[in-house]
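Only a single protein chain was left out; the remaining protein chains are all shown in position.
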Amino acid sequence: MYLGKVIGRIEARVRLPGLETQRIVLLQPLDFNQQPIRWTLLAADVTGAADESLVLFEEGREAANPFDPPLPIDACIVAIVDDYQYQA
Amino acid sequence: MIIAKIVGTVVATVKDAGFEGKKLVLAQAHVIKDGQLVPGQTMLVANDDLGAGQGEFVVLTQGSSARMAPSMKNTSTDAVVIALIDRIDASGQLVFKRS
Partner (left out) sequence: MFIAMVKGTVTATRKHPSMAGARLLIVQPIDPISSQPSGFPQVAADVLGAAAGMRVLVVSDGRGVQDMLKADNRCPVRLGIMALIDPPAV
């Protein structure tokens, strides 16, 4: 999992079947000094994360696992971060 | 997933059976940088069942997740258009709206 921040959202009326009500948010991956790393990406969300939330997201085939029946999802928010301790 | 812009189509007569009747598009990854929607570094070919047109912004799923789309069950793809984007908001600002 990577640390990230919810920085926005998208609207899309035309979607593949099964994704009609799936929330898709815009994420900025961060390091643990909360500096931006990598590039922005889109992720599904199973936690109800609000804008500006610090979250953990997972990528790859595993990101589709929470969905039954399976959905074509390759990134998903899986936790909302309350707090962390980090010593570089 | 990534934001991508449809920049072309790919036509092939000889292809794996799973690709018969499937539309292929050329898509350029886009990212949000300093509050703007800008081209990213990757260009890729993706399956499209939603009828994405030239210049449209879409949501692209990559990797083995792409085959979780019901219509891709028998297609050995690793990238699929899952939605057509109407609007993107980042950091409280409108960064894209379909015209």
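Note that the chains are named A and B in the order they appear, and that numbering of residues resets to 1 at the start of each chain.
The working rule: a residue touches a chain if its C-beta (ideal position, glycine included) is under 8 Å from a C-beta of that chain, and two chains touch if they have at least 3 such contacts.
Since we're looking at a predicted model, the values are computed, not measured.
Across the entire complex, contacts from the unshown chain go to A. If you put the missing chain back, the residues of chain A touching it would be 1-3, 29, 31-32, 37-38, 46-48, 56, 58-66, 68, 76, 78-88.
Note that only the chains that are shown with their structure count from here on.
Chain A and chain B, compared by their mean Cα positions, are separated by 18 Å. The residues of chain B lying in touch with chain A in their complex are 1-3, 29, 31-33, 40-41, 49-50, 59, 61-72, 80, 82-92, 95. By the touch rule above, chain A contacts chain B in their complex via residues 7-19, 24, 26, 28, 39-44, 51, 60-61, 63-64, 70-75.
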